[in-house]
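Note that one protein chain is taken out, while the other chains of the complex remain in position.
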Amino acid sequence: MRLEPIANPTPLRRLGLPALAIAATMLVATLLALIAGADPFATLGQIATGALGSRLAVLETLNRATPLIFTGLAVAVAFRAKLWNIGAEAQLYAGAIMAVLLGTGALGSPLVLPVSALAAMLAGALVLLGPVLLKTRLGVDEVVTTLLINFIMLLFVSYLLEGPMKDPMGMGWPKSPALIPEARLPRIVDGLRLHWGFGLALLAAALVWVIQTRTTLGYEIRAVGQNPAAARFAGIPVNAVLLKTALLSGGLAALAGWSEVAGLKGHLSQDLSPGFGYTGIIVAMLALLHPLGVVISALFVAGIFVGSDAMSRAAGVPTYIADMLLATALLFMVLAILLTKFRVVRG
Amino acid sequence: MTDIIDILISASFWAAVIRIATPLIFATMGELICERAGVLNLGIEGIMVIGAFTGWMAVYQGMPLWGGVATAMLAGMLFGLLHSTLTVPFGLSQHVVGLGVTLLATATASFAYRLMLPEVTSPPKIEPFQPLDLPILSDLPFLGEAIFQQTALTWAAFAVAGLVAFTLYRTPLGLAVRAAGENPAAVEAQGLSVTALRMGAVMVGSGLMAVGGAFLTLSAFSSFFFEMVNGRGWVCVALVVFGAWKPGKAVLGAILFAGFDALQIRLQQTDLGAVLPYQLFLAAPYILSILALILMSRRAEVPAALMVPYNKGER
Partner (left out) sequence: MTDPQEKAEVVLRLDRITKAFGPLRANDAISLTLRRGEVVALLGENGAGKTTLMNILFGHYVADEGTVEVFGKPLPPGQPRAALQAGVGMVHQHFTLAGNLSVLDNIALGTESLWSRGRGRTAARARVEGLAQDFGLAVDPMAKVSRLTVGERQRVEILKALYRDAKILILDEPTAVLTPQEADALFATLRHATARGLSVIFISHKLHEVTAIADRCLVLRHGRVVGEVDTHATDKAQLAALMVGGELTLPKAEARVAGPVLMELQAVSTPDRGAAPGLKAVTLTLRAGQITGLAGVSGNGQAALADLISGLLLPAFGTVSLNGTPITRWTPRIAVAEGVGRIPEDRHHTGSIADFDLTENAVLEGYRTRRFSRRGWMNWPAARAFAEGIIAAYDVRCPGPETRIRLLSGGNMQKLILGRALAPGPQIILANQPVRGLDVGAIAYVQSQLIAARDRGAAILLISEDLDEIMGLSDVIHVMSQGRLSPVFPRGTVSAPDLGLWMAGQGFDGARHAA
């Protein structure tokens, strides 16, 4: 077999194939339910109602989507430049640490929220800066370094929570002290458990979209990602663009941790992120790296997670079905995207 | 300082080094085969997880230990088939597919574990591989305990490394694999199938990665835990670079690395451990891996076609 580029893919092909990828994922879901001995349609139904069936469920889904929008954007921005930032998990925790560092009394004025947000972004950017400098200066592959830093960062957080950042009132649990009220993100509507982190995530998505389509930086990022040799020849400072991309990406990922601490949890613990950084990769790929698509795909992914939790309690299909479905969706989607651009021909 | 010397002259330390090196050698050889053929396999972490799980589960269900190893290998090859189908004939991004395979394999292990053992709170244990009693050698003073009291799987790891080196450098097959990683067009022009070579390499390599994972459950810990692979796969990717894509150097790298790992575990028990946070010791393997990558950057000869998909007739 051979791949032949398609000159002008029809809209049916461009939209139909990604839709088919989602449909195929659903097919896998029914198969998994069957393997687990459950009624497949009931299982799918329970996932859907678990994610959207009640006001509480919807709010839970929106809350879960918030960090995923941030990490999804972080990955989408980086992958556009073919900067393989797999370290969103570490950057997320860097942001969470700053939220605690500045939000537990060090800063008492109304400034605390914007200042800690900026500090979080800076910290996340710094975490990614190392691997990117190693890539641009020494040619060290950033995939492995960012992955390894995730593990180092988790150990660092563990150290903080058992040492300098330990809550003296925590009854021995490794968690940080609670944030002061001024450092918490307010709720969007009184009485509803949805914080402004969600609003900020939407704003971030819009901003990234504007950057990518309207600014020279966005143009540079796309050029560097698609053909670094041509970008360099044309006069685009490739390494500088990669550094700027890293700052943006790391900063966005850090906001995920910052908003989880400042908006949802109110403190830092070791289980703050159930792999939001890694899931961000799935979110970004399902969105075809489009910043506004990230919002939709984050909602979809969050829905699968929240719905699977609810379904698992009711139907007894392991909740890990969600992880399997999302990984499957990722693989189907990259294949579908390829087939929108190429057709498989014989010989 | 005397602490370190005490550790280094203890036989149990060296036995631990070899034990810790075993899964790394298996998985590093697996990754090395893939990369020599031109495919970066980031599915390694998840494939080690699925190997650890399937090997253990097979034995728990009543298979002999070697049956567990074979099951793990088969499971690894299955995920290798998935990886290589997407990355070789379709030429998809090896980064994205690799991470996708890791996520899928990890999730599959978790899902299957919960499905097969819905009620248990702690995973059941199996009877693991026992150290082989080698005539004379195992009874040597010091060396006997330090080197010659290992399980059969450990000896298998070294045998596999030797076999990989021999095949790569001394057989027509190895030449073809190396050429596929250097210039696939050269392979095709000589009438060989780049697709078959690369897919085969990824499948065999993935099988070895899974055996490396199975060592953890069948030899080292005798039980399965979700987080047990814990970044070892990523470390092996770094070890391939550190070993300059050469089997011998990669094995040495794995042993060196295992040495540091065994050392940090023991140092935690010393005065040093009382002063420094234990997390620093636990982070040492990851920090070392990054240092190894920095050290070897731009020195080694990377396979020229690594991560370059090959589309027939496109030139």
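Each chain gets a letter, A and B, in the order it is written, and its residues are counted from 1.
Here, a residue touches a chain if its C-beta (ideal position, glycine included) is under 8 Å from a C-beta of that chain, and two chains touch if they have at least 3 such contacts.
What you are looking at is a predicted structure, and each value in this text was computed from that prediction instead of being measured.
Enquirer: Out of B:Ile126, B:Val160 or B:Ala176, which is the one that touches the chain we can't see?
Expert: Considering all chains, including the one not shown, the answer is B:Ala176.
Enquirer: I'm checking contacts with the chain that's been left out. Which of A:Leu133, A:Ile180 or A:Leu217 qualifies?
Expert: A:Leu217
Enquirer: In the full complex, which residues of subunit B touch the absent chain?
Expert: Output for subunit B: 170-173, 175-176, 178-179, 182-183, 185-192, 301, 303-304, 312-313, 315.
Enquirer: So which bits of subunit A touch the chain we can't see?
Expert: 4-5, 7-8, 214-219, 222-223, 226-227, 229-237, 346-347
As a convention for this text, only the chains that are shown with their structure count from here on.
Enquirer: Measuring centre to centre with CA averages, how many angstrom lie between subunit A and subunit B?
Expert: Between these chains, centre-to-centre, one finds 28 Å.
Enquirer: Okay, in this complex, where on subunit A does subunit B touch?
Expert: Residues of subunit A touching subunit B: 1-3, 32, 35-36, 84, 86, 134, 138-141, 143-145, 147-149, 151-152, 155-156, 158-159, 162-163, 278, 281-282, 285, 316, 318-321, 323-324, 326-328, 330-331, 334-335, 338.
Enquirer: Residue numbers of subunit B touching subunit A in their complex, please.
Expert: Residues 42, 82, 86, 89-93, 95-97, 99-101, 103-104, 106-108, 110-111, 114-115, 118, 230-231, 234-235, 237-238, 241, 277, 279-280, 282-283, 286-287, 289-290, 293-294, 297-298, 311-314.
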